Each structure stands twice: as C-alpha cells, then as structure tokens.
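Since the structure comes first, as structure tokens, the remarks are kept for the end.
For this depiction, one protein chain was excluded, whereas all remaining protein chains were kept in their positions.
For chain A:
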Amino acid sequence: MKIVIFITLAVMTVALCLAFVRLVKGPSLPDRVVALELFSTLSVGIIGVSAIMTDVASFLDVSIVMALMAFLATIGFSRFLERGGPRDD
C-alpha cells in the first residue's frame, strides 16, 4: 500500500509540474486561469492521498475548502476578464 501511495504522489507531482509549465508559458490570461484551476484540482487530490497516507480524516475538510476557493477564484477571474481586463498579455 505504501508503494502505491508513493507512486500516486509522484505521478501527481509530475502532473503539477506540467500544469506549472502551462501557467508560465500560457499565451493569454484565460490559459493561465485554466492552469490555475487544474492546480487546485490536483491539490484537492493530493490532500486526499495524504489523508489516506497519514490516517487523518480531517484533511478532507481542507480539500472541501480548497475546491470552494478554486471555484470562486475562477468565477472572479472570468468576471474580471469580461468586464474589461487586459485584452492581451
């Protein structure tokens, strides 16, 4: 079980790195917002895996709050873009 958890964490870390490349490269602001949303979804998963690894169920509350914050951040960013944010960057 330990090995499976470590493989899972390693794969998800690689996924985080790939999303980070898109966050840095992203030709426009919406692309970066998509990468940030993927970031937060990945961290929800990583928190779930660490809840299994440490046997602490309270981590799930953290992941609920994280998902909520990510949703609000995405909605806020898209409102900002529609109401005349930077057209190009």
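The rule we apply is simple: a residue touches a chain if its C-beta (ideal position, glycine included) is under 8 Å from a C-beta of that chain, and two chains touch if they have at least 3 such contacts; residues count from 1.
Basically, contacts and distances are computed from a predicted model.
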| item | value |
| --- | --- |
| The complex's invisible chain, by UniProt name, from "Branched-chain amino acid transport system ATP-binding protein", "Sodium:proton antiporter", "Exonuclease domain-containing protein" or "Sugar ABC transporter permease" | "Sodium:proton antiporter" |
| Touch residues of chain A, complete complex, unshown partner | 1, 4-5, 7-8, 11-12, 14-19, 21-22, 28-31, 33-35, 37-38, 41-42, 44-45, 48-49, 51-52, 57, 60-61, 63-64, 67-68, 70-71, 74-75, 77-79, 81-82, 85, 87 |
